[in-house]
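A single protein chain has been removed from this complex, and every other one stays in its place.
The block that comes next holds subunit A.
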Amino acid sequence: MTGLGDRILGLGLLVLAVAYGWVAQQWPEPFGGAETVGPETFPTILSVVLVVGSLYLMVKPDPDAQWPVGKSALELVVSLVVLVAYALLLEPLGFVIATTMAVGTLSWRMGANPKPAFMTGLLSAIVVFVLFNYGLSLSLPAGLLEVQ
């Protein structure tokens, strides 16, 4: 079936729209009595708009995009893991180490040789760290490299 991507998206959005609209109906009436426009009015309108939009998507989907398979998909997952790990390790490991690893791995996976890739990471990490901590006095976490 063509347009599968749009149909799935439409279905997902439909579920989202209905859930979003339903949640809005559950809020207690605000203190001081109901007005014409309460906290739930605007979300209700939005949910109706999105229901219409998602139904349209399912009825008249656009042709499918080309989705990454195999190796490309794997590379995407790897990059995503790197990004999440970067966010996770930024504070415990400190900015310089975390950045060297994150930028290095990303450029390596994008096709650079490991050595220049990690050198780029280290260099950019040091430049940004020095610039921010000393030049702009915004503190980035030093982590393991912290001098006691």
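Operating definition for what follows: a residue touches a chain if its C-beta (ideal position, glycine included) is under 8 Å from a C-beta of that chain, and two chains touch if they have at least 3 such contacts; residues count from 1.
By definition in this document, contacts and distances are computed from a predicted model.
One chain of the complex is hidden; its UniProt record names it "Tripartite tricarboxylate transporter TctA", one of "Sarcosine oxidase gamma subunit", "Glucose/mannose transport system permease protein", "Tripartite tricarboxylate transporter TctA" or "Leucine-binding protein domain-containing protein".
For subunit A, the list of residues touching the undisplayed chain reads 5-6, 9, 13, 20, 23-24, 27-28, 30-31, 35-39, 41-43, 46, 49-50, 53-54, 56-57, 60, 62, 65, 67-68, 72, 75-76, 79-80, 83-84, 86-88, 90-91, 95, 99, 102-104, 106-107, 109-112, 116-117, 120-121, 124-125, 128, 132, 136, 138, 140.
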